[in-house]
Structures are given as C-alpha cells and as structure tokens.
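Okay, here's the structure, questions in a sec.
Here the complex is missing a single protein chain, while all its other protein chains stay put.
Should a chain be cited, it is by its letter among A and B, assigned in written order, with residues numbered from 1 in that chain.
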Amino acid sequence: MLSQQITTLIDKELKKYPADQRQSAVMAALRFVQDEKGWIAPADMTDIADYLGMQQMAVYEVATFYHMYNLKPMGRHTLTVCTNLSCQLCGSGDTLAHIHKRLGIGLGEVTPDGKYGLREGECMGACVDAPLLTINNKKMCGRLTSEKIDQILAELDKQ
Amino acid sequence: MINIEIDGKQIQTENGSTVIEAAHQAGIEIPHFCYHKKLSIAANCRMCLVQVEKAPKPLPACATPVTEGMKVFTHSEQAVKAQKGVMEFLLINHPLDCPICDQGGECMLQDISVGYGGGHSRYHEEKRVVLAKDLGPLVSAEEMSRCINCTRCVRFGQEIAGQMELGQAFRSEHAEIMSFVSGSVNSELSGNMIDLCPVGALTSKPFRYKARSWELSRRRSVSAHDSLGSNLAVQTKNNRVLRVLPIENEDINECWLSDKDRFAYEGLNTADRLTKPMIKQDGKWQEVEWQVALEYAANGLRHIANGAGAEQVGALATANSTLEELYLLQKLMRGIGSDNVDFRLRQSDFSSDGKQQGAPWLGMSVSDIGRADRLLIVGSFLRKDHPLLAARIRRAAKSGAQVNIVHSADDDLLMNVAHKAIVAPDALVETLTQVSKALAAEKQGQSTGGDAGAIARSLAGGERVAVLLGNFAQQHPQAAQLQALAQQISALSNGKFGFLVEAANSVGGHLVQATPGAKGLNAAAMLATPRKAYVLLNVEAELDCADPQQAMAAMQAADMVIAMSAYKHHATEYADVLLPVAPFSETSGTFVSAEGRVQSFKGAVKPLGEVRPAWKVLRVLGNLLKVDGFDQDTSEAVRDEAMKGVDVPARLNNAIGGVEARAASAASGLQRVADVPIYATDAVVRRSAPLQATADAAIPQAWMHGDELKKLGVQSGAVVKVSQGQGSVQLFAAADDKLPKGVVRVAAGHAATASLGAMFGTISVERA
Partner (left out) sequence: MNAPILLNTLHFDQPWTLENYLKVGGYQALRKVLAEKMSSDAIIAEVKASGLRGRGGAGFPTGLKWSFMPRNYQGEKYLVCNSDEGEPGTCKDRDILRYNPHMLIEGMAIAAYTMGVKTGYNYVHGEIFEAYERMEAACEEARKAGYLGKNILGSDFEFDLHNHMGYGAYVCGEETALLESIEGKKGQPRFKPPFPASFGLYGKPTTINNTETFASIPYIIREGGKKFADIGVPNSGGVKLFSISGHVNKPGNFEVPMGTPFRKLLEMAGGVRSGHKLKAVIPGGSSMPVLPGEIMMDLNMDYDSIQRAGSYLGSGAIIVMDETTCMVKALERLSYFYHEESCGQCTPCREGTGWLYRIVHRIEHGEGRPEDLDLLLDLCNNIAGRTICALGDAAAWPVQGMLKHYRNEFEYHIEHKRCLV
C-alpha cells in the first residue's frame, strides 16, 4: 500500500496534468516511493499502477527506463558519481577510488551495514562543477576532492 | 488518389497511405519486421528504409506518407546499403541458431537475411544473452536472445488484446521484452503474439520441437469452438494434428485466432479418446465390432419406439456438431416417429419457439459490429465467450464507439465501457425494460436518470446501433422477454439486434431443424420429463446441459442411452452403447456461423482407430432402422440435401412477437450466476492440456460481493459448501465487489460444479 504521505504527494502532482492523464504522474510517484523507501519494489509498482489506473507493465517500463530509479536497495545514502567526459577529465576516477577506499564499495554495491550505496551516473548537467556526485538524487556536490568527499561522508555519518 | 512511382512503376494510391502500403498494393515487397498492417506503426526495426527522391537520407517505408509525385527506390544503392546495414545490426546479437529454432523455415529474419545478410559476420564481440521468460503454458519465450525488439507482441497486447501483459523493459541494448514480475500472459488472444513474432523468440509451447514447418500438411478448416467461424489452417504430420494457425479472413477472424481455437487441438489425441465401439453387458463395458454396436443400438431404439412409443426417444446434440450430423440426427428421429430433437442444451426458456420468425443469428455481419457506433451488449461474458468479436468491439470502442453493458457480472472487458447496469439475473428484464422506456422517453426529448437513462441516451445518439444478446441472455430463464426487449430497443434506436450465438453451429442447427416440432420436446423438456431412450451426439450430459442434476437423473433413469462421442466420458456411467465418432478434425462437415456464413471443411486427418464420422454412423443407423433417405455417399451430399431450398438469408430472422411478460420466479436467497468458462465449453477444449493449464481454466470458485461473504461469515479464500437441489460441492469463496449483491457466481461446464443444478435460479452457500 502506498503511504498516505505518498498519495498526498501524488495527488498534488496530479494537479499539474489534465484529469484524464493520470499516467503523467507516474515518474513522480516512483520518485516519491524511492524517496521514502530508498528503492522501488515490484509491489510498489503494482500499487502505483492501481493508483494511477495504469497497466503494471507500463509502470515497470518506466521504472526500468529511467536510470535514477533504484530497482534494488541501494543503501540509506545512495551516492551517484558522474563519470562522463567532463568529470572524467577532472578526476572522477579519483573520486570513485577515494570512495572505494573509504567505504570499501564499488559501483553498484552497498556497504554491509546498508548505509551507503554507490552508483554510476551519466551526465548530470553540471559539468562546470566536475567532478561531481549526488546524494539520494537530491543534493549535488561538485568540485570534489578527497577532503571534500571526507567532509560529505562525515556529514552523512552524523545522520 | 495520389500518384507515386516506386522502382519506376506508376502507382495510384489513396491519400494518407504509406509507402509500404502503396508498395504492397503494387506487389512490390519491401523487407520489414516491425511493421504489421493491423498494428500501430513503430518504425523501429528500420529494415524498410528506402530511398525517396529529394530526401537527404533513407526513410522508413512503413511510416512515410505518400505525397503526390513522390519517387521511391526500394533497390537503389542507397536503399540497399541502408537495408543491409540494418540487417547486419539485427544479426550481430542474434544467436543464429536456426538449426535448433522452431521458427526455422517460417522465419522472417531467416528469409530476409538470405537477401540482405552478409556471408560472414564482422561482429567479433561478445553476444548479448537475454534470459528465458516463463510466459505460461501457451507462449514459449525460452530463447529471448533471438528477439529483435520489434515490439509487435507488445503492441498487439496494447492495441488488440487490450492489455499490456508484455512490455519492453529497460533501454538501449539491455531492452528486453518481458512480462511484469515474470507473470504469465493470460490474454485469451495470446497465441497471436506467436504468429506476429517475426523471429523465433515467441513460439508455441505446445508445438515446441514437434515438427518442422515444411514437414506439415495443411488443411483448411473452421473453428468448432465458438460461433465466429474463424478460418483455420490445421497442420498435420503422420495423421496427427500438430498445430492450428489462422487463415486470414478479413470479414471474420482477420488474421487472428483465439487461444481456444489455436490450442484446442491438444485435446484431440488424449488418452480418453474412444476408438472402438463399446456396449455394456451385465454392467461391464466391452469393445465390440461396429456392426454389433450399431445393431445393438438400432434394436434398442426400435424396441423402445415400438413398445413405449417413439415419443419416448429423445435426441440431444451439442451445438458444435456439424450441419450434416444435426441434419441426419433429426431426420433419423423423425424417421422413427419422434419429434424430440434439440441441440440448445444450455437454454432454459423455450417460449420463443413458434414465436420467433426464423433462425436466431447475429442480426448483422461481423464487420457491421466493428462499424457500430453505439452498442448495447446484454448478458454476455463477452471477452471469454467471444474473444475475437470482443477484440473487434474493442477496436470500435477505441475509435469512438460507445459500448454499453447490461449484465449480471462485471468482468473487465479491457475496453472503455460507456455505461453499464450490473444487476442480478432476475432483474435483467426489468433493467432492459427501463432502458427501453428511457429510450422512448429520450425520443420525446425527455431524459431519464440512472444507468438505464444513461444507456438510453448513449443509444439515442448513435447512427449505427447494435443490440447484442450474449450467451447468458440466451440461457436466461426469461430469454424470450430479453429478446423482445432487445428488439424494441433496437427499433427505437433504428439499429439492429441479434444474438452473439453460443456455438459453432447453433445457427446451422436451426437451419436444418434439429429442433423439436410442435409436438416434440425441447432439450429442457426432454430431461425434465425423462425419456426411456436417449441418443446423445457429442454430449457430456453433466457439462453441456442447463441443469446437470436433471440431465444426469434423466440419463440414469433411461432404459437405453446411445452415446455418440469422441471420448470415453461420464457416459460410461449411464450409457448402454458408446459409438466412437470423429471430432471436427477427423470429419468433413459444415458449420454455419453466427452471421450465417455457411462454411464447409474437410477432415484434416483420418479418424483415429475405428472412429467414424458421425454422419456415417447416423446413416447406418438410419438404414438399420429402415428409415428412408439414408443413402448419401458423402458429407457433401448430406449437406446439399440438408440445405436444399434453404435460402439462408431469408431464414435468418430474429423478429419475435407475442412474448408474454412473465415475472421472474420469486427469488429467495442467493441467485446463481453461471458462466461457462472459456476452456470448458466443449469436449475438445476441456481436454486440451495447455488450455487447462491457463489461468482461465482455474477451478471455479464461489464468487460473491464482499458484503455477501460478510453475511455468511466467511473470508475470501475459505472453503464453502455450495448447494443446489440435492447436490452440493465444496469451493473456495472469493470476493468480487463488482458482482451485484444477492448473487453467487459459480461456473458451469466444469467437473467441479457438475453435481449442482440449473445455471440460473437459487443456490445456497454455507460455511463448510
């Protein structure tokens, strides 16, 4: 079942679209579920399909098409590191190496305590701040250095 | 019209058509995979790229509209380079496993690659592996690495079947065709995805590894499993049916086939086939020679006719018996002096007999239904009873037709339903009366509220209105009144009305008068006032009749039952003679479809063992009983005799008059709503193992509105005792809040409910 909080958010999103186009809110609905649970399970997709009057497979298509959805648990804090060209030129390789050194995880992995997950991102549209990462698809951190990463992790450790 | 030129050929084509349509019209083949004339245009495979004068790059012929003076080159250097380039991409990740692929020999990819593929591959990287999917008992998706992502199967689901069970998940080269969380494909039209798949990704699970396409012989045939009259290609090897495919007929099944028609053949060669005549002596069944069995049967009949009287003999046949069989059966009965013959086994109201002006039929052509702009469908489990008609109506609904429903169940039709009134069976007549009244008021400019009013308004706004009575309406105890009301409603809306017609030869049965005359007994009466002797043609009494309890009681009480059947079924409990007769695949014959189309077919294979076509068996019985006119040499001769002087269009007439309004028998307690599940309709489909493994063939449950469950104090999923008359069965209770209150939906036609009583009427449910 979708939580009350999620359905409230979806309802708000639905106001943006024509009444007969509820499907338009599917991307947002998936995002809200991920924000709440950290990932999206098939049961959530079924709930969303029911709520928006969509076919389940259509929800699944959307969830698997857009890369920012976590289709498996990706830790309480999902770090997504852009490795595209501008970031690569500015040292995203070092970013990944440093995170690996600190957390012991590589791309697609989650720390054993379930606290951190690491994903590879594609161009985030903030190339002048390369190299960069996002935290839970919400907060973007740019011009990363080892020190800055340590700071970010220290902040997250406190949460 | 628009003039274009393709490969130097001048072509006139309709404005709005595409290059590929124009080319096909002119007999020019353009290679393609994703394009299919019945599906939306995807333009994704890119195989049909052609050169168009003045276009800077090659264009997909499937998606490019024609324009006046357009010059198209399908084989120019630019076009061929593009086509070959696409073919190379299609093959790099394809496993190229044609030698072990079921599609081999009938594969578009294989065929087109002969023309456009290279002799060797430039691809030296690792090939993609796509994991197998389990899509259920009918469609095999074992080798999804073969998939070229043309999405025909996905579009079929969305556009024709009305449900998106398959989708293309993920993206880039990770894109794959799959179902949601490995669910099975449950559509009753799923087999068409196999035909649509241009490669060997989706294949027929029952046919898997059975034969190569070129080893198969092919016979035209006609569907025996519903009234549409779908055209079939029955494919055989070593005198065994191995596969059934559609034969395209735009007016009937288009290029589709329901799963029922496609996979029923798996029920043809089951272990319980009756292959030798048998008689019961001293309570034991013995295999005997035909001569012995036939004389035994003839003697028995003669004895009873001469003794108790011919009216003590009754004949019952299923409505998917052939025209020839039904004709000879009634001729035989009348020859020995009995007027008791009927094929309307699930009908319960026969008060229209003598009031109906002709043979009940669809009332319009199948294609008319697709063109209707307003429909009222009364008492029909439409999707399951008439899968391809439902698909046609679905398409009409998509293009704006308003579909209105009056019924006692509210199954998802997978289409937009404009208005519906879902009421208990005993309220159907009243509801339809209200619709009729509201429509009359509407014509006077007065609007009526409620569901009936909404339906009436919808109908009043139509130009091509179709009112259709479903199987449930035909089986209803007030069927004649429903018919009269449908007639009224269609007259008020200047539309047409008709019956969706239950079985493959229901219309044919009427045409050859396999129905009782004025002094005869109809199917219900024959069982209600038991006869001393019965002749059964293809009938499984406990599954095919409106009231199995009554039918079985009559059978058991009879002195003599002659069962002509393809199977050793329950008749072994009550019959005296079992005569092995051919199912539709082993005999020639004729079916008359719902729209009155007379279609004859040949046997696809020779009869199994000592099986004989029923028309021949009836002929011999006729001879043995010394009835005149049983000397036909061929089934064609029987047909010609049966149809002599029959002006089919003139005989088809739904008009009815003089129907008395009869109140429904006062219902106390719960009323039964009985569907005949899609894979329980006839003896062959009941024995098709793959069909019986589908979700649609699940054991019937006792469905009720949640409030009814509450009243009973049972949870959904609990076992309940369901009783009618002296019989009861234990079923799982299940909630369906879309059902009207006061009803229990318990399917008929199924062994699990065969000891219950009538399909309509009261039924009791208690905690088990």
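As a working rule, a contact is a pair of C-beta atoms (placed from the backbone, for glycine too) under 8 Å apart; a residue touches a chain by one contact, two chains touch by 3 or more.
In this text, all values refer to a predicted model and were calculated from it rather than measured experimentally.
The chain not shown here is in contact, across the full complex, with A, B. The missing chain, though absent from the display, is touched by one residue of B:Ile92, B:Ile247, B:Ala491 or B:Ala698; that residue is B:Ile92. Residue positions on subunit B in contact with the hidden chain: 41-47, 49, 56-58, 60, 63, 65, 81-82, 85-86, 88-90, 92-93, 122-123, 125-126, 128, 148-149, 168, 170-175, in rising order. The chain not displayed touches subunit A at residues 16-18, 21-28, 30-31, 52, 54, 58, 61-62, 65-69, 80, 82-86, 88-90, 121-130, 134, 137-140.
Following the convention adopted for this analysis, only the chains that are shown with their structure count from here on.
Per-chain Cα centroids separate subunit A from subunit B by 48 Å.
Put simply, subunit A touches subunit B in their complex at residues 42, 45-46, 55-58, 60-61, 64-65. Every residue of subunit B that touches subunit A in the complex is listed here, in rising order: 163-171, 179-181.
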